[in-house]
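Only one protein chain is missing; all other protein chains are in place.
Now for chain A:
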């Protein structure tokens, strides 16, 4: 039992699941995607990123990279939303799809990250 492993592991997986929660639904209908969930996804992803900092192993570096990708995608998604809403003044279908698909990209990165994490856990004997 390793406390740090539990906390960081749960955050990695939480990042993926919350991300999925936002992504799930009709991509063109923004009403099916909660802004709260996007907010939660961004925060949990940021926390997961910070937890991956400072791990000197090869795997640690790759995990950090996937996390950074997810952060970039999610923040881009939120930025697009804010831009469409306040600058253009209309969240049309194009913007809605962009918001959701950007979070979909982040989801992929998160899945990769979790797979790596699980693989590493299986590989280690103790």
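The rule we apply is simple: contacts are C-beta pairs under 8 Å (C-beta built on N, C-alpha and C of every residue); 3 or more make two chains touch, one makes a residue touch a chain; residues count from 1.
By definition in this document, contacts and distances are computed from a predicted model.
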What name does the UniProt record list for the absent chain among "Homoserine O-acetyltransferase", "Alkylation response protein AidB-like acyl-CoA dehydrogenase", "FeoA family protein" or "Portal protein"?
-> "Portal protein"
Out of A:15, A:30 or A:51, only one touches the absent chain, namely A:51
List the residues of chain A that touch the chain left out of this view.
-> 35-36, 38-39, 43, 46-47, 50-51, 53-54, 56, 78, 82, 85-86
